[in-house]
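Before I ask anything, let me first share the structure, which is written out below as structure tokens.
Removed: one protein chain of the complex. Kept in place: all other protein chains.
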Amino acid sequence: MSTETVLSVAGLSKSFRAVKAVRDVSFSIPRGKTFGLVGESGSGKSTTARLVLRLVEPSAGSISFRGMDLAGLSSGDLRAERRHMQMIFQDPFGSLNPRMSVRDTLVEPQLVHGIGTPAEQLKTAERLLAEVSMPRAALDRYPHEFSGGQRQRIAIARALATNPEMIVADEPVSALDVSVQAQVLNLMRDLQDRHGTTMLFISHDLRVVQFMCDEIGVMYLGEIVEQGPRDRIYGAPAHPYTQALLVSAPGKAGGQRARLKGEIPSAHAVPSGCAFRTRCPQAFERCTVEKPVMRDLGGGQKAACHLLDGAVAA
Amino acid sequence: MTLTQATSPDRLPGGDEEAFVTTNKTVWQRLLANPTAMASIVMLAILTLSAVLAPLLAPGNPLRVSPADRFIPPGAEHFFGTDNLGRDMFKMVLHGGRTSLFVGLVVTAISMSIAVVLGAISGFYRQVDVVLMRLVDGLMAFPGIVLATAAAGIMGPSMTTVITSLSIVLIAPSLRVVRGQVLVIRELQMIEAARAVGVPTLRLFTRYILPAVSSPILVQASFIFSAAVLGEAGLSFIGVGIGPKELSWGNALTEARNYIAQAPWIVLFPGLALMLTILALNLLGDSLRDILDPRLARRR
Amino acid sequence: MTAHIAPLPADLVSPQTERPTVLAVEDLGLSLRNADGLLPIVTDVSFSIREGEAVALVGESGCGKSITASAIMGIAPDNAVITGTITLNGKVISGLSPRDRRRLCGRHMGFIFQEPMTALHPTLSIGRQMTDTLRHNLGLSHGAATDRAAELLGRVGIPRARDILKGYVHELSGGMRQRVMIALAISCGPSLIIADEPTTALDVTIQAQVLDLLDDMRRELNLAMLFITHDLEVVGDFCEKAVVMYAGDVVERGLSADVVRAPAHPYARGLIDAVPAHDDGRTRLTPILGTVPPVGQWPEGCRFAPRCSRADGQCGTRPSLERHGPTDARCWHPLETMP
Partner (left out) sequence: MLRYLGKRFLLILPTIFVPLILVFLLLRLSPGDPAGMMLGDQATAEQIAALRTQLGLDQPIFVQFLLWLKGIVTLDLGNSIFFREPVMQIIPRYAGVTILLTLVALTLAVLIGVSMGLISAMNRNKPIDRGVVTTAVLGISLPEFWFALLLIFLFAVTLRWFPVAGYNPPSAGIVAFAATIFMPAMALGVRQSALMTRMMRSSMLDVLNEPYITTARAQGLPESTVIGRYAMRTAAMPVITVAGLSAGYMLGGAVTIEIIFALPGLGRMLVEAVGRRDYPLVEGGVLTISLVLAVLNLAIDLIYAILDPRIRYQ
């Protein structure tokens, strides 16, 4: 079992004018593993996904992909490097070009990266379709002829076309009906197992993240507040926000009414000290004045909360 | 890695033929099924044919003066009557159409081509956009008639003059439409997806953005065409368009207004021809918009 | 949450706890008239809601749940042909004129929509929208309506109600918007609230707050509530009864605890299995194969049959909604009820 790190980001930040969308995000993903970013709207998880691929230029921080610093690449080199990192988007209706047939859509990535002869490219396209369980007849059809789930399969096939080492999936199933969600999630896991692809998986749905991911980062207002292996996050959440998220999820209430109070603050006005303090049921004075740092809780789990002072695992 | 054919268990029992969503009709089928579109196309075809075939349908010099035949009302001899100089109005209308349609076509081609290039650039480069859009604002505020008059003064009234000034005036509205569309398309997820795949910028233009803006461009082109026809007639009417020696529907009306009481038909027929042309182009634009943009179509 | 109201099986409810029926829908059908004739969208929908009771209408997109709600409200599209009977507080309303139906809105039925951002007017103040409704439905003066509006906003947990009344929808956060929507819906004292995916557009933590608020309002005001959702897990928490729809049909109906725990219809089961649960440690999900057939392409007989692993020849004829164990299901081969 190799533990080679495919992606490692450190101190990643992004500001849009006065809005600090992503602040000091660091994590790394070993080969073949899935790292999940979970959070509510405004948590910066989708921006992080785009920063990792440099679809959005980071304001600060480093992105090390396959041992190379992406943040320092020229645009030409970056474009060539895209062959090894692909993305799956949330909206299966918007992410495909309506005027390109499935054949063209699947050939396109090979074409722009100069992979194979036209005949080989077509063969690959056929193989990709089969991999995502679509009939060969789909090749000459256009996106509008497919349902949402089918389109998302095509988008997945496109992401696989260059045989990438890493796939970033931004809410890939949240636009789909539950029964179709299950099909796509199964497919993604199968393909990952088969190809050994490393994955960054973004979702607001805790159930989906738990199903898909090996390691999870919980984001709140542009920061990772807690991260660790899946079982630790779900079994022994350390940060009050993680705890609240788990309790709030439907099907988990069971009479508990320990709800978070208040609204998510705007990214224009991030609270001082701990960003979560305005909604935290356990906030105290120190949270207002001092920003908590990430503390190692052992077993790969880390969280940023003053309550964890002294709770450092032996 | 081995890439064997996947036999996914997520397959329908009894075959892999998942039902596709019903195929939409093609644009051509929808065009044929749209009565307004067909009517406008037929109208345009007739107008174009009669202009092209004018020398055959109404042979002879339309500008030939025949003082003996002044003010003859419409009849079997002269379908549309004759004017104050005894010229046959039928001939004038047919031959005048050549000017109108030619000017319209050339102006549309010039202004739309420039608008597409500039619009694409403007939609993609913010700095250029800021400058260009302020220029367009200014151009829209500039009275086109002053430009045309000045141009007529500089270059003398001629077909080239009219085409030049109309093209300049009509670039601004076309550019706005194209740029607006590019801005909308640029924000679509398919563009981000293409960038994520690694598609280079030029290819992004040609394969993703241009095809997407082609429909609105086509619609806009038919409206620009009608604006150009109208513009030519208007300029010629006040004498700063195509020269007085040339034939145009606008020219024909300049003199006609002095004889409106005696011979209303000289006013009627060139204007009617002009209006039908503009109407056909507007209807074509409307129905193209309905056909190409299904979201708007359900309204009409 | 349902533990507060004893979820007794329907036939065991004693006369003392018998609450009057607020809404009864019987054999509701809705078709859209288009160039090719009538296109059926919803068929044979029947259920009822009692005072203080929340009933869930569950299904995936395109199953007809929202249009069922619009038929009950009386705001279905102009080309809709509606059959069946809708009874509100003992009065048959399905035959009333559009004008009389409109009079019931607000005063007797309140509505909460999925997207409060678009469901509230963008350029009229919150206060204006609330007082318009209050003044028209209850005949209040401007001052009285403003006071009542402020009181309502306070009641749904909005601080600084007077300031918010002067504000506009774009100035509020998602959760606050939905609170305003709820205040508007309950403002004229309706006996029935129809909530169409009221929390789908909200974040998880906010979703929980809004669900709690709706639950509180239902209890305090003894409201009958029709809760439209695609999320079966929310149903179990929040509603006493559940009606599961598939391709325009009611496929299962019963107490939500029974529907969620031991459904009889394979589709309802499939919906539950398709969702990854928090702690089941599964490495594969059990999807429902294929996709929902679009309107106009429903199969003959049981509409779920082409996607159903239990289907056989019998499923070519249409099953009726019948009792199987604790719930009603429209199925020839219902699942065994687990003990």
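We call the chains A, B and C, going by the order they appear; numbering starts again at 1 in every chain.
The rule is simple: a contact is a pair of C-beta atoms (placed from the backbone, for glycine too) under 8 Å apart; a residue touches a chain by one contact, two chains touch by 3 or more.
All values derive from a computational prediction rather than experimental measurement.
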{"item": "Neighbouring shown chains of the undisplayed chain, as defined at the top", "value": "B, C"}
{"item": "Given C:106, C:175, C:198 or C:276, the one touching the chain that is not displayed", "value": "C:106"}
{"item": "Which of B:149, B:167, B:220 or B:248 contacts the chain that the document leaves out", "value": "B:149"}
{"item": "Contact residue for the chain not shown (choose from B:37, B:217 or B:233)", "value": "B:233"}
{"item": "For chain B, the residues touching the chain missing from this view", "value": "134-135, 137-147, 149-151, 153-154, 226, 230, 233-234, 237-238, 240, 250, 253, 256-257, 260-261, 264, 267, 271, 274-275, 278-279, 282-283, 286, 296, 299-300"}
{"item": "Touch residues of chain C, complete complex, unshown partner", "value": "73, 75, 102-107, 109-111, 113, 115, 118-125, 129, 132-133, 136-137, 168, 170-171, 181, 184, 188"}
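One rule holds in what follows: only the chains that are shown with their structure count from here on.
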{"item": "Averaged-CA centre spacing for the pair chain C and chain A, given as whole angstrom", "value": "33"}
{"item": "Centroid spacing, where centroids are CA-atom means, of chain A and chain B in whole angstrom", "value": "48"}
{"item": "Chain centre separation (chain B, chain C; CA means) in Å", "value": "51"}
{"item": "Multi-chain contact sites of chain C, meaning residues that touch two or more partners", "value": "287, 289, 291"}
{"item": "Residues of chain A touching at least two other chains", "value": "147, 150, 183, 186"}
{"item": "Residue numbers on chain B that touch chain A, as the complex places them", "value": "1, 3, 5-6, 8, 10-11, 16-18, 20-24, 188-190, 192-200, 203, 207-208, 211-212"}
{"item": "Sites on chain C touched by chain A in the complex", "value": "1, 3, 60-61, 173-176, 203-209, 212, 230-231, 233-234, 236-237, 270-271, 273-279, 282-289, 291-292"}
{"item": "Touch list for chain A against partner chain C, complex", "value": "40-41, 147, 149-150, 177-183, 185-186, 189, 204, 206-208, 210-211, 234, 244-255, 257, 259-261, 263-264, 266, 279"}
